[in-house]
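As you look at this complex, bear in mind that one protein chain is not there, while each of the others sits in place.
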Amino acid sequence: MHRIVEIEDRILETPSTVTWRFPYAEPCAPGQFVMVWIPGDDELPMSLSYTDGPSKGVTIKAMGPTTRHIQSIPAGSRIGVRGPYGNQFDATPRRLLVVGGGSGNAVLAPGVERALRTGAQVTCALGATTERELLFSERLAGAGASVEVATDDGTAGTPGFVTVVAQRLLAEGAFDAIWTCGPEVMMRKVAELALAYGIPGYGSVERHMKCAVGMCDACSLGPYHVCLDGPVFRTEALLSLEEFGRTKRDPSGRRVPL
Amino acid sequence: MHRIVEIEDRILETPSTVTWRFPYAEPCAPGQFVMVWIPGDDELPMSLSYTDGPSKGVTIKAMGPTTRHIQSIPAGSRIGVRGPYGNQFDATPRRLLVVGGGSGNAVLAPGVERALRTGAQVTCALGATTERELLFSERLAGAGASVEVATDDGTAGTPGFVTVVAQRLLAEGAFDAIWTCGPEVMMRKVAELALAYGIPGYGSVERHMKCAVGMCDACSLGPYHVCLDGPVFRTEALLSLEEFGRTKRDPSGRRVPL
Amino acid sequence: MAELSVEIAGIRLRNPLLLASGIWGESGQSLAGAWDAGAGGVITKSIGSEPRPGYPNPTVEEFGSWGMLNAMGLPNPGIAEYPREIAIARDRGALVIGSIFGGTAEEFARLAREMEATGVRALELNLSCPHAEGFGTEIGSTPQDVSDVVRAVVREVKVPVIAKITPNSADPAGLAVAAEEAGAKGISAINTVRGLAIDTTLARPVLAHGIGGLSGPAIKSVGLAAVWQIYRKVTIPIIGVGGISNGIDALEYVMAGARAVEIGTAVAHEGVRVLGRIVRELDDTLTERGVARLADLVGAAHRGFNVPTADARP
Partner (left out) sequence: MAELSVEIAGIRLRNPLLLASGIWGESGQSLAGAWDAGAGGVITKSIGSEPRPGYPNPTVEEFGSWGMLNAMGLPNPGIAEYPREIAIARDRGALVIGSIFGGTAEEFARLAREMEATGVRALELNLSCPHAEGFGTEIGSTPQDVSDVVRAVVREVKVPVIAKITPNSADPAGLAVAAEEAGAKGISAINTVRGLAIDTTLARPVLAHGIGGLSGPAIKSVGLAAVWQIYRKVTIPIIGVGGISNGIDALEYVMAGARAVEIGTAVAHEGVRVLGRIVRELDDTLTERGVARLADLVGAAHRGFNVPTADARP
């Protein structure tokens, strides 16, 4: 059932990304997502960027018509929320490497905070196209993570892809687990690194979603359904899928290039 | 929902009355009734004559086609049961007078046993047409009640109506409450006695039942519904009803003489 | 305190909650009890020409707390006996609507005359009982049937006539349109949805009649769909029925297009005090949301709503 809630807080994170905080009593875990309904517009899957306490949050990047429209919706507006759905990030790593890109950082953030609270050592490699688009690097550094940054245009941190930073961190330090979320080409690279270093990897994946409860098949990914078996998968499992990083299904169910 | 159960025990109580014991896990209280479905035949309201433990019981007197058919149904047969429905006898009297007639004794029995277990003094005046039809006098005497009997034909106890015995008991002893169940003319007399002696009276009443959940209006009795507000009523309330002891409704809802 | 009174078919109701037909409707004292409990009006059991005992038990099967199947078989004391029950309810001040059922348009017309004479404020025609051979849905399943019955009744009586429509139809709105064109002053939607339950240990239907009608929360969305579609096709007021058990449910119906609602299955277990509770919930909700008049919300969910096409996206 949809619950109608008011956006209590609206934070402009970057020029193209907004966070909404809203009251939502359901227990939620890092990695899980909710379906967010903009009445009169679409309903979209959004990972929770804040999972603790009575007030949950999502962080939304402008990608198409609805997510662009979302950027201008004021606090106090009403939205529909259902969920949480899906699985969560493993709660037990001790030395954790996190590799995020773009809005993927928002998906990873609450899990990083939880890991830090339970005493883990967390190193984050966070990527963005440009400095102003960099998401949650301060939030995670403030929480106690060691944060390295990469931007495509070199306006902050290492110039180039975040995977390069990740590769260096893996060469330098020891990790028990790698978490990743971002563009699939990036995640494929991280998955390959995890394999090469023999470290368990976990990646949060996106596919088109409609029902979110494992019925309509919209989100099928190989033998899996992202809404039911994911969104967090072992990167080994992802690597074995011919679709991963290459194709997805459009709303009609046709396979299209990613 | 109907639960289908097997009759585990079948006891011929009198030539016209049979008791069925059956497994039924729902908690039940003295005074409450269940709907008993004879597959292929009717479904009828029956007060519980055994309310404790995993095995409940009903005691059924042959009155018409279905209750006659019931007398010959063997143990091991399957019946449908739903409920329990309705309210219960007051659980707190200390000195209790019980006035039963015919199959009404079965309705009163589990309440008497409960009262005795909680330390009450119980005096029972039990009536029947004839000795062989007398129901549960040994059961209640065995449980510790002081039992007096009346039969219409004088084959046992005081000849004549049980209300005469009740009147004598009321004149002799002191009581905190009177319970009654039997033909309505008998109950009306008991209700008047309760009023005259200023003792709270409770009577269990029958009306035609269909839904048993307070919806169809079949069991309406003045402003009450026997399935919802009863079957146990304060006798004062019953006395105030023009219908009590005089008319009932047939299955079509027409008022007919009792 | 929000203004809850509404007008349907020229009758002002103190609030939009009506006791549904077949619930607490055989006895005048029960009808009066529902009125005293806070109903805006009470609808009688559907009354026919002759006393009718209905089907044998089991007549009811409950599904959890979200549904109920019944096949009562239209038991009723018959139109000759029934006026005394209505008199009891009217003497207590109740606003009574008389429900009738018949096998032909002529029978409906005859019953309507007799029912009108009891002083009821309106008639509800049961064109929609899903389990009575020869009555109900069988006579109300085509626009032509609905039209014939409504026309015959309207000719005979002065009180407003409300047609109660079945959901067991490809097009409930088409039935409503037929009723409006034939002179009905209101539409009630819906009656129960055709259903069946089987006990697998006995390998037989649970209800003595086999087929019955589903009611309760399970059919709320079905009733809402019917009211929604009917609202887009007729101008006479609609009375929403089906699965209402709290104030929000009632409000859903109002926003779908209902001007009043009926409460049936929710009376089970709780009794008619459920009517008072729902009135209070409705009042509290409106007050909380700053809505002064319930009537302003009738059909509110239609405003600004456009049906999207399946080709709206790439």
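Going in written order, the chains are labelled A, B and C, and every chain counts its residues from 1.
Heads up, the rule we're going with is that a contact is a pair of C-beta atoms (placed from the backbone, for glycine too) under 8 Å apart; a residue touches a chain by one contact, two chains touch by 3 or more.
Because the structure is predicted, anything quoted here is derived from the model rather than measured.
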Out of C:164, C:209 or C:259, only one touches the absent chain, namely C:209
Touching the absent chain when the full complex is considered, from A:8, A:153 or A:217 = A:217
Can you list, in ascending order, the subunit A residues touching the missing chain?
-> 1-2, 4, 35, 37, 39-40, 42-44, 78, 80, 82, 209-218, 220, 222-223, 225, 228-229, 249-255
State which residues belonging to subunit C touch the missing partner chain.
-> 52-56, 63-64, 66-67, 69, 73-75, 132-133, 137, 141-142, 166-171, 193-198, 200-201, 203-205, 208-212, 214, 217-219, 221-222, 224-226, 228-229, 248, 251-252, 255-256, 285, 289, 297, 300-301, 303-305, 307-314
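In this text, only the chains that are shown with their structure count from here on.
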Between what two chains do the most C-beta pairs come into contact?
-> B-C
By C-alpha centroids, what is the most central chain here?
-> C
Centre-of-Cα separation between subunit C and subunit A, whole angstrom = 50
Subunit B and subunit C: spacing of chain centres that average the CA atoms, whole Å = 37
Would you give the residues of subunit A that are in contact with at least 2 other chains, written as numbers and ranges?
-> none
Subunit C residues touching 2+ other chains are none
